[in-house]
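One protein chain omitted, others in place.
Coming up: chain A.
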Amino acid sequence: MNFLTIFARNLKQGPQTEAFPLGPAFTPERLRGRIEFNADHCEGCRICERVCPANAIRFAKTPDGMTFDCWHNTCVFCGNCEFYCPTDAIHQTNDWDLSHVNADKFDMVEHGLIPNQKCVECGATALNTAPVIKNAKPPLSAEEYTELRARCPKCRAKYLKNRKVPA
């Protein structure tokens, strides 16, 4: 009789095989997949480049600013870069479907650019990185952030020092 119970249970549960590729695949929310880069939040500290065990990340200075490139074909999805990134500029998505024909091998790149800008105070050319404001007390308002961001590193330091802190 036991096999009848199992038979009935299996009929009710249906097949255990995943529908993929004939249907959608089950993807856990926190699966470690493709790297995503958001140049707006990047501080330009290049810690990610240093901690990447597979040398997948490369920054390069160009006339337009600093470029970020992450080659998915050598990234091992370890998550080191996201873990050590002081802002949330680099982020691991749960996208796993990266298979491609060999002709596209070198197109599997996440590319980003931190552009150059002219400092509004001294006019020097510097990268438009996200300012480091973790320790700023009290936290910066949105206007202060925009003003700070428009400056070069030296003028940023000056700006933060001369900031009026309400008692």
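Basically, a contact is a pair of C-beta atoms (placed from the backbone, for glycine too) under 8 Å apart; a residue touches a chain by one contact, two chains touch by 3 or more; residues count from 1.
The rule we apply is simple: contacts and distances are computed from a predicted model.
Looking only at the UniProt record of the hidden chain, which name from "Twin-arginine translocation signal domain-containing protein", "NADH-quinone oxidoreductase subunit B", "Glycerol-3-phosphate dehydrogenase subunit C" or "Amino acid/amide ABC transporter ATP-binding protein 1, HAAT family" is the right one?
"NADH-quinone oxidoreductase subunit B"
Just to verify: which one of A:60, A:101, A:142 or A:165 makes contact with the chain not shown?
A:101
Which is it among A:38, A:73, A:87 or A:116 that touches the chain not included here?
A:73
List the residues of chain A that touch the chain left out of this view.
Touching the missing chain: residues 15-18, 20-22, 25, 31, 53-55, 71-78, 96-102, 105, 108.
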